[in-house]
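Removed from the display is one protein chain of the complex; every other protein chain stays in position.
Letters A and B mark the chains as written, and numbering starts fresh at 1 in each.
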Amino acid sequence: MAQAAHTLNSSKPLGHGHSVKRHTGLMDWLTTVDHKKIAILYLWAGGLFFGIGGIEALLIRWQLIKPMNDFLDAQTFNELITMHGTTMIFLGVMPIIFALMNAVIPLQIGARDVAFPFLNALGFWTFLFGGILLNLSWVMGGAPDAGWTAYTPLSTSTYSTTHGVDFYTIGLQIAGLGTLIGGINFLATIITMRAPGMTYMRMPMFAWTTFITSAIILFAFPAVTVGLVLLTFDRILGANFFEVGAGGNPVLWQHIFWIFGHPEVYILILPAFGIISEVIPTFSRKRLFGYSSMVFATILIAFLGFMVWAHHMFTTGLGPVANALFSVSTMLIAVPTGIKIFNWLFTMWGGQVRFTTPNLFAAGFIPTFTMGGVTGVMLASAPADFQFHDTYFVVAHFHYVIVGGLVLGLFAGLHYWWPKMFGRMLSEKLGKWTFWTFIIGFHLTFFVQHFLGLMGMQRRVFTYLPNQQFDLLNLVSTIGAGLMSVGTIIFLINIYLTSRKPADAANDPWEDGRTLEWTIPSPPPEYNFKQTPLIRGIDAFWKEKMAGNKGMTPAEPVGSIHMPSATILPFTMSVGIFIAGLGFMFSRDDFGNAFMSFMFNYYIVTAIGLIITFGSMLLRSLYDDHGWHIEPEELEGSERT
Amino acid sequence: MMKTWQAVKRLLPMTAMFGLFLAGCGREDLSVLRPQGPQAELSYGLMELSISIMIVVLLIVFTIAAYVLIRFRRKPGQNEIPEQVEGSIKLEILWTVIPLILVVVLAVPTVKAVFAAGDDHANDKDAIKVKVTGHQYWWEFEYTDYKVTTAQDLIIPVGKDIAFELETKDVLHSFWVPSLSGKIDTNPAGTINRFSFSAPNEGVYRGKCAELCGPSHGFMEFKVKSVSEQDFQKWIDSMKAPVAVLPEDPALAEKFKAACLTCHAVGDQGINNAPNLTGIGSRESIAGILLNDDTREDGAPIEENLKTWLHDPQSVKPGNLMPNPKDLGLSDAEIDGIAEYLANYKLD
């Protein structure tokens, strides 16, 4: 039938003629199901939220620059720390990770798209609308204020009386749905869409870490969804999950949150491990040292990641047996992590290390992340953690892991794949400035915080009394934060200047590319590969290069390529969920306006939202997407030389 | 040359930090790094052990990293293809086994310490039993064996084990005296925690709340005052003396009863819904953060602190539950009178 659809339209002029209506401009972005465009959407949206989270961080640091500062009031400060953590993790770094996964994974495994292009778009739009909903709280009565961990009872409606925490629970449920969809999509993509010859043990490391990360998402996110649902029910429907007076148990929230929350840490860091494992071999001109043990270590980390959650709860009072068990299981994670670090170092050993911007970030990543790792092992020791817990020592630790690890990894990945995504090389000069200002600023900001914690400064305090020897270190920390933002601004300038240059990046702009994405044009055509490549070993492209070949051996003849149709439905489905979420959140409010109260209190708004969502789903189910075809003649035409 | 400079640049902040570290490890009455009791020493010992192991690890990683980054950088014109090494089983085993050994070295004392720290002295006859109750944003201490309740200042006899039972009346808090012990959360009824510490030296130690509990979380401080056995007995005796000292002016006394003793208590009068005020004139601080020590730059005379607090409690501790005395119908003069009375309400 798809064949028939094509014949019907083949009378149109070739070259531009497609069998479906093609959208342009804004509609193109709203309806796209192309993984490369969705990657760019993820990047801009994630970047926007990253910027918001960064501004929140700067406000926090400015408030803490001196003791008894009154720049911010206590309530605003608590809202800022809550939103900073939540935004950065769920709306900042995770979408940027998804941006890189979307941009790179199909290319690395030799696929023309992900397994479910429609779901891919749906995942993006639900994330975006969840994020928008959460951030609307700033202008709709106050942001959540109970910390990103939202511990009960502080987050229940008794103690957090604004709608802030409702924005948190419902926004994260919607955004989390998007993440879950993305996770399932990448699992299926990597399982079924690999090019011929690309066995699991020939996959690039980034594909492996994406695979494992997606698996963690699949098994961790439903847990937090349940937690958020329970909290929503407590707050909006008057349920008693965390209401002590009616038999509820606040500690239950901590278990549910951290059963998700700890694996979440590995959801964040494993992709960074993958990026580093791509960048270092490329710029050392050497294959990744100990590939199979790297794969094994990744799986082991994911596995152990699910059985250490209670190390966030050593001071909750779980008793010595639980504390001892979780201490030991946590320390064990150091072993596979150590394997990775040494493998990276020995990848460079004997290589020819080139200090391009991506590799500078990768080289900065190793010692910085190691520092975050060792403080992690220190924290694992429960009796020591009784002191560390909830102090600036912990703040320093997780920023070393997430910023010093993940964000440095993301910078490495963005500089590395930027030419592939946009066809333009970022300026190396500005890139190096970004690196040095960012990493020096980073260490200034967070290294001193270890000592602040040990000297008795607990976290999440909106200000502190003078004369506790905290003043100087806090000042240093704030200066460092300023330097980090200088680095980020240089990066933005770099993006802007680069965007004004011609898109002339070569297929393999770093010249030493090892994997499949470097065999095709930058940016790749819509269909990625004119012919699906045949994979003959690990580092497929490098292998061909060494054999003296210019490109990959095709696994199929040139033929017409089937493409999925663009559709607005993912967007409308997400709009529907967004409306339903807002409607449910305000269902108990008195608006002082009969019409508004009627619309919300009788769940009319919620129903409208759900009708939009389920109606879109129904349309999707009823009208089959037959897609369209790109013909061989068009392939030749659009090929860049 | 360039690379050496970069290495130096990276080391610079490190050495600067190390200097800061040596310059001071924080206040003796506040810092984890200057433990003042066996519990804090237990934690500190593990920190010393773990940081020593970790510094070795860091040195190894940093050295190898510095070596490969300097030694194996690509020289101009270098174009031959490096040997594509697949890996090395021997090396993999090496860096699996060594970290495992290090983990065991740390895990064994950790597990031992976990169980040692688990001794809460709840059934120890010699221990002083104290029930700690966290409130937004103040601490209540009840000496169950003596039927004495106080707030904000925890008076303990030197060297004795204190057996704590911790609970919260509202949201979660965490009870933390860094120089004496690690922290433990105060949970609601049903998940009550117990633990124990002791202070071998006399002195005043700073305590804090370490679990986000609302706007004034950062101001939810308290003091632990370790005194001789004799002084402790004396303090208990005067706290137990049933006579409530009320303001001398009978009109003010009536006002005080009507406005304050509906939540607070002095001696045998009033109730313990808010901090117990018995002997408040002898305390270290007002509201936990206004220090009653006019010899120090960050302190002030107690009467001044009481006035600061009573004239506008919200400006001192945002979000706290005490009504503004003015809203309770007290005039400025009456507030000052109550401040003066409380400041002079000392225990013998």
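Keep in mind that, in the parts below, a residue touches a chain if its C-beta (ideal position, glycine included) is under 8 Å from a C-beta of that chain, and two chains touch if they have at least 3 such contacts.
To be clear about the criterion, contacts and distances are computed from a predicted model.
Think of the chain that is not pictured: of "Diguanylate cyclase", "(2Fe-2S)-binding protein", "Cytochrome B oxidoreductase" or "Peptide/nickel transport system permease protein", UniProt labels it "Cytochrome B oxidoreductase". Touching the missing chain, out of A:33, A:57 or A:223, is residue A:223.
Contact with the chain not shown here comes from a single listed residue; of A:180, A:328, A:540 or A:630, that residue is A:180.
Annotation: of A:77, A:98 or A:116, A:116 touches the absent chain (contact as defined above). Here one chain is not drawn; of A:209, A:249 or A:327, the residue touching it is A:249. On the side of chain A, touch with the chain left out of the figure occurs at residues 1, 4-5, 115-116, 119, 180, 184-185, 187-188, 191-192, 218-223, 225-227, 229-230, 233-234, 237-241, 243, 245-249, 252, 256, 259, 618, 621-622, 624.
Everything that follows uses one rule, which is that only the chains that are shown with their structure count from here on.
Look at where the CA atoms of chain A average out and do the same for chain B: the two points lie 36 Å apart. Put simply, chain B touches chain A in their complex at residues 9-10, 13-14, 17, 20-21, 24-27, 30-33, 40, 42-44, 46-47, 50-51, 53-54, 57-58, 61-62, 64-65, 68-69, 72-75, 78, 81-88, 91-92, 95-96, 99-100, 102-103, 106-107, 110-111, 113-118, 170-172, 174, 176, 178-179, 181-185, 187-191, 193, 206, 208-218, 221, 289, 296-298, 318-319. Residues 73-75, 77-78, 146-147, 151, 153-154, 159, 244, 249-251, 284-287, 289-293, 315-317, 319-320, 323-324, 327-328, 331-332, 334-335, 338-339, 341-343, 345-346, 348-355, 363, 366-367, 370-371, 374-375, 377-378, 380-387, 389-391, 436, 440, 443-444, 447-448, 451, 453-456, 458-469, 472-473, 546 of chain A are the ones that touch chain B when the two sit in their complex.
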